[in-house]
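As you look at this complex, bear in mind that one protein chain is not there, while each of the others sits in place.
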Amino acid sequence: MTATPILEARQLVKRFPVKGGLLGKARSWVHAVDDVSFAIAAGESLGVVGESGCGKSTTARLLVHLLEPDAGTILLDGRPIGVTNGVPLTQARRQIQMVFQDSFASLNPRLTVEASVAFGPRVHGVSQREATERARSLLARVGLEPDRFAGRYPHELSGGQRQRVNIARALALQPRVVILDEAVSALDKSVEAQVLNLLLDLKAEFGLTYVFISHDLNVVRYMSDRVMVMYLGKIAELGPVASIYDDARHPYTRALLSAMPSMNPRRRTTQAPLAGDPPNPIDPPPGCRFKARCRHAEEVCGQGDIQLYAAGEAHRVACLMDQPRAGHSHSAKAVVP
Amino acid sequence: MNLTATLPAVVPARPAQGYWRSVLGRLVRDKVAMFCAFMLLAIVLIAIFAPWLAPYDPAAASMLKRLQPIGTEGHLLGTDELGRDLMTRLMYGGRLSLVMGIGPVVLAFVIGSLLGVTAGFAGGMVNTSIMRTVDVFYAFPSVLLAIAISGALGAGLVNALVSLTIVFIPPIVRVAESVTTQVRSLDYVEAARASGAGNAVIIRLHVLPNVVGPIFVYATGLVSVSLILASGLSFLGLGVKPPLAEWGLMLNTLRAAIYSNPWVAALPGLMIFTVSICCNLLSDGLRQAMDVTR
Amino acid sequence: MLLYLIKRLLYVVPIALAVSAVCFSLVFLAPGDPLSAVLPADASTEMVEKLKADYGFDKPIPVQFARWVGRAVQGDLGTSIATGRPVAIEIGRAISNTFVLAFFACAIGFTLGLFFGTVAGYFQGTWIDKLVTAIAVAGVSVPHYWLGMVLVIVFSVVLNVLPAVGMGADGSSQWAWDWEHLRFVILPAITLSMIPTGIITRTVRALVADILAREFVAALRGKGLTDRGVFMHVVKNAGPTTLAVMGVQLGYLLGGSILVETVFSWPGTGFLLNTAIFQRDVPLLQGTILFLALFFVALNLIVDLLQTLIDPRIKRS
Partner (left out) sequence: MSAAPLVEVRDLAVSFSRGGQSIAAVNGVSFDLAAGEVMGVLGESGSGKSVTLRALLRLLPEHRTRIGGSVRVDGHDVLALRGRALDDYRGAVTSMIFQEPMLSFDPVFTIGRQIAESVKRHTGVDDKAARARALEMLDRVRIPSPARRLEAYPHEMSGGMRQRAMIALALACRPKLLLADEPTTALDATVQIQILLLLRELQQEFGMAVIFVTHDVGVAAEVSDRLGVMYAGRLVEIGPAVDVIESPSHPYTRGLLSSIVRGDMRGTRIEAIPGAPPDLAALPAGCSFAPRCAHVRPECLASVPPMRAATEDHAARCILVGPLAPA
């Protein structure tokens, strides 16, 4: 990419202590996000997929600065956030907003819908009248007629309606980037479809950039321009949506894709691509995180850090099989793109 | 697809209303709670207006009319060991008993919430130091702690208030801390933080309104304990001093009379029991009314 | 598991020290200077000097505290002003009587509480539940010292079937397991059992109702377990919490029996405390409270350890 990315993560690391030692000292660490770097161009949608424990939600929280990374930097328009000479944190927060999975937990039960949406602008110094006005027009925009819904409390709305409020709330600050963390996962399919349509409309209308996090590969494919596949805190593969879905290189991505139900009773899945569950990211061994479940794993996979390697234009894979001269028996077949 | 077409077909029938108003709405439909609230209100009013309502002077003793039984003419509820009218003293006694019962809980609610919310919101070292201190007081059975402090301080209204307040702070801190810790990690607080809101705004708008309810309900449940303990201190001679009228103290001084006039001697305790059970039932009703999941 | 045990044991040390500090500071809460608080009014000059030296009131407070703790560890809790006997001996005499009373009160309270609570939990929402809940609310709302008086009025004054005060016919303070002594313990034990009955009923009711509403109970029924089979699961799940509540209640009974012991003139630690308060006998007050509080700390430790033993979720993690 030649243009400066709107949002960029450089070598993000986040670890959580597992309590249990004497005097409450951490004995081991959950490596939630481990050396993750990626960049998002303005107007783009980056899809993030992965199973539980892969670090996709932690990444989201790092991007909106709800968590502080243990190492690494996040850049907005090429300038680091929250450091001297960088973008001030409040500025960054206005520009990067987030929609959470649990539509109920993410609304204050003691505030009306309108107050919740108006809260952000109020914090940033917009007058009460203007903030309310903005809230009402946004509620109307997400399909909730303000005269009927503005004065309601969250428990008086359905799940789909609450998620619309959350979207309005995120948009109230007129952000440029919206992080959608499993934002439609808890909704019924027919409601999910309505909300996905709404999200695409809003993106076009406000020129938004999306980070769309989901475990549903179909939805990610529909929503994203590029897709990032994560496994146990690391990026497994990153590339344009078409090449990820049609030409997946990482064995984990291929497993994920072939684990999708067929949707066709005449052509049912006959073999599970992987055995067992994804392990916990507690003190993972060195080398490729996926090697314990990978059928191509060789001794060399357990040595050193596996870096992302270019497997095509804008397509990066963290697998030795795609790296020439990496020492894996399949490496020989890999070609320099 | 047209966006207005996505408007849901079904909207809840009831109009939008504030949380506390809906709680009140549910509470007034609870017959038991309303009866208790009425009883308490009556007792409080009688205590407040005792000087105008009581038939006699609470200190007017009469050696001739000592320990009259219930139903005596002129003394409907009998007289005490000094011949003072019992109904009068029960009315006046409510003043001190209620103050000693409710006062410590109110004080502990304010101080305990402050400490607990601070501990829960700040976390880390602040949390550890507050909560470990609270643990020490938890190592005493509550009655014992009240008696230890009162016993050392000596008798007196203020001393009793102080010792009871100290007893009720730790449990309120614990509740406040745990509720705050829960609320702090909820998505809407995170969302507010992600909007760039500072701690002060988050506490005022997002934390306090959501933690005050549970702490308050818990505190209302302590009123009955406080009432019993306060009167208990007076009963032991650690609360107010004679000749003041206070139900626990009256119970103590009348105790000597249980052989000659047993039922009169039991009356002050009946008052404590009535107030205490009403407080408990009202607190239970409030807890149920606040449960939005129902 | 082992690590947890060690942690739990180590945690008792600072708590015990802090509890001692609170008890120690009671001397300074008392009005007047601390020396007068630990001295009888008619103390001779030698005695004043001796106590001064013993307590070291001229030394800084931390040193005083250290010496006080040092003596307490050796079993020396000072001398009672009222009786002139060592506080430790006074406590030793009284504590066994308090244990007897607490034993009976627990027996009554725990049995009723467990029974009522389980029944109400199983029949949640029915009239049985409402009745039991009413009993429980009454149990926690009743001023037990007053209930004691009412029981005395009914059974001693009006019916004259049970003794009103004391723990033996001849005013003795020596317990024996015979009817003569049992008669004396009935009323105070019932009185003291009211609060644990109420609290355990409430706790167990909530626990049982909560467990019965859990998905795994549906799964147990779904595999054809009989009601008795399901009940076994409910018991094991409710066990740890119930045990903890019972432990705390036992501690409260020991520490909170002062009012009931006063009403019934039961010669236990509560009665001792009452004496200490009235005679302004601060060493006795301090010593008794320290003893009871440390006992409560130990009790909590035991309950915690027992809980770990019966709950596999803690045991294996």
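For this structure, a couple of remarks:
Letters A, B and C name the chains as they come in the text, with residue numbers starting at 1 for each one.
The rule is simple: contacts are C-beta pairs under 8 Å (C-beta built on N, C-alpha and C of every residue); 3 or more make two chains touch, one makes a residue touch a chain.
Computed from a predicted structure; not experimentally measured.
Of the candidate positions A:109, A:273, A:287 or A:312, contact with the hidden chain is made by A:273.
Against the chain not shown here, chain A presents residues 51-52, 158, 160, 188-194, 196-197, 200, 215, 217-219, 221-222, 241, 245, 255-256, 259-266, 268-278.
The omitted chain makes contact with chain C at the following residues, 125-126, 214-216, 218-226, 229, 233, 236-237, 311-313, 316-317.
The rule we apply is simple: only the chains that are shown with their structure count from here on.
Relative to chain C, the most remote chain by averaged C-alpha coordinates is A. The geometric centre of chain A is 49 Å away from that of chain B, both derived from CA atoms. Between chain B and chain C, the centres computed from C-alpha atoms are 23 Å apart.
Counting only residues that touch two or more partner chains, chain A has none.
Contact residues on chain C toward chain B in their complex (touch as defined above): 14-15, 18-19, 22-23, 26-27, 29-31, 137-138, 140-147, 149-150, 152-153, 157-158, 251-252, 254-256, 258-259, 262-263, 273-274, 276-278, 280, 282, 285, 289, 292-293, 296-297, 300. Contact residues of chain A toward chain B in the complex are 61, 64-66, 89-90, 93-94, 96-98, 100, 102, 105-112, 116, 119-120, 123-124, 143-145, 148, 151-153, 155-156, 158, 160-161, 166, 169, 173, 194, 197-198, 201. Interface of chain B with chain A (complex): residues 1, 3-4, 6-8, 10-12, 14, 16-19, 186-188, 190-198, 201, 205-206, 209-210, 292.
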